[in-house]
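Complex shown without one protein chain; remaining protein chains in place.
Showing subunit A:
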Amino acid sequence: MLDTAQPVRRTPGRDTTRPARRRRRPRSGPYLLILPALVVIGVLLIWPVVQIGRMSFEKVGVRQLRGEPAENVGLANYRQILGDGFFWTTFRHTVLFAVVAVAATLLVGTLVGLLINRLGTKMSAFVAGGVLVAWATPPITAAIIFSWLFGTTGGLVNWFLDALPDALVGSGWANYNWFGTPLPTYTVLTICVVWMSFPFVAVSVLAGLRTVPRELYEAARVDGSSAWQSFWGITFPLLRPIFGVLLVLSVIWDFRVFTQLFVMSGLANRDAFNLSLYGYSEAFGSLNARYGLGSAIAVVLTLIVLLVTAMYARMVIRQEGTS
């Protein structure tokens, strides 16, 4: 089921870099072909980025929606958020969550990938099927299912913790509210996000493992090295590019988590905000919309993510040559 023999991989990037003498269409051909995509990307992705950059220096409210010109306020928006303790609370939530969730996702995903790789044909298909179910679940459904699993009344987790001996987990779980304070909220969020994200890591690691020649492990075993040693001596170095890509993608995804936190905790629960929820709430959370301030927060978020992306792009380009 999880046969990862890949049609894509069979075509080395070199193919596309053959000399241009084979070209037989007019010179404008490729430009015309990418033009529609460029226009769409420009209008819907690049222009809005320019706009948040500009709006982060302006005071933009409901009036500007009707076409009134916005007032330039210089760095006031940035000064306001960077000088506000609440911004730093949301910043801390964002970073801590990303660190914990990324580490847990990579760890769980890698272990599951290694496990599936060692199982027999039928068993690995069975396990991969279950893993795919978690992968395919829409973020909004996942958030709602975990809200239900961790529900105060009738929630399965509270029932389970309450049924366990008190010596193990303490007492008072029967009506425990997981969404009252930030720490339990983020605990549930982390479990939910790791559950949704580990399949991608597992499947990518598995695809990588299938490219490692078996002889390497056999040679290592003959030399008497343990499973732990062969992982760090063979698997990890060979899959290092995959781990790099997975790390960066996970950081980017987990840094901007929105839907799950929005569903679990909501706009009313300011204590549990992260950066994206904070920015969204400044712009859309009240009748007194502060789009400029929201934009400044969005710019901070974007800059962090783009910084990580720059590392990612360098990595991919290095791997693919120029293709």
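One rule holds for everything that comes next: a contact is a pair of C-beta atoms (placed from the backbone, for glycine too) under 8 Å apart; a residue touches a chain by one contact, two chains touch by 3 or more; residues count from 1.
In this section, contacts and distances are computed from a predicted model.
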Protein name, per the UniProt record, of whichever chain is missing from view ("Polysulfide reductase NrfD", "NADH-quinone oxidoreductase subunit F", "Carbohydrate ABC transporter permease" or "Heme chaperone HemW"): "Carbohydrate ABC transporter permease"
Hidden-chain contact residue, picked from the options A:V100, A:I144, A:L216 or A:I234: A:I144
Contact with the hidden chain (one of A:W135, A:Y176 or A:F231): A:W135
On subunit A, residues whose C-beta touches the chain left out of the figure: 2-4, 6-13, 15-20, 22-25, 29-31, 33-34, 36-38, 40-41, 43-49, 51-52, 55, 60, 64-65, 67, 112, 115-116, 118-119, 123-124, 126-127, 129-142, 144-149, 151, 153-154, 156, 159, 195, 199-200, 203-204, 207-208, 211, 218, 221, 241-242, 245, 252, 255-256, 258-259, 262-263, 266, 276, 279-280, 283-284, 291, 294-295, 298-299, 301-302, 305-306, 308-310, 312-313, 316-317, 319-320, 322-323
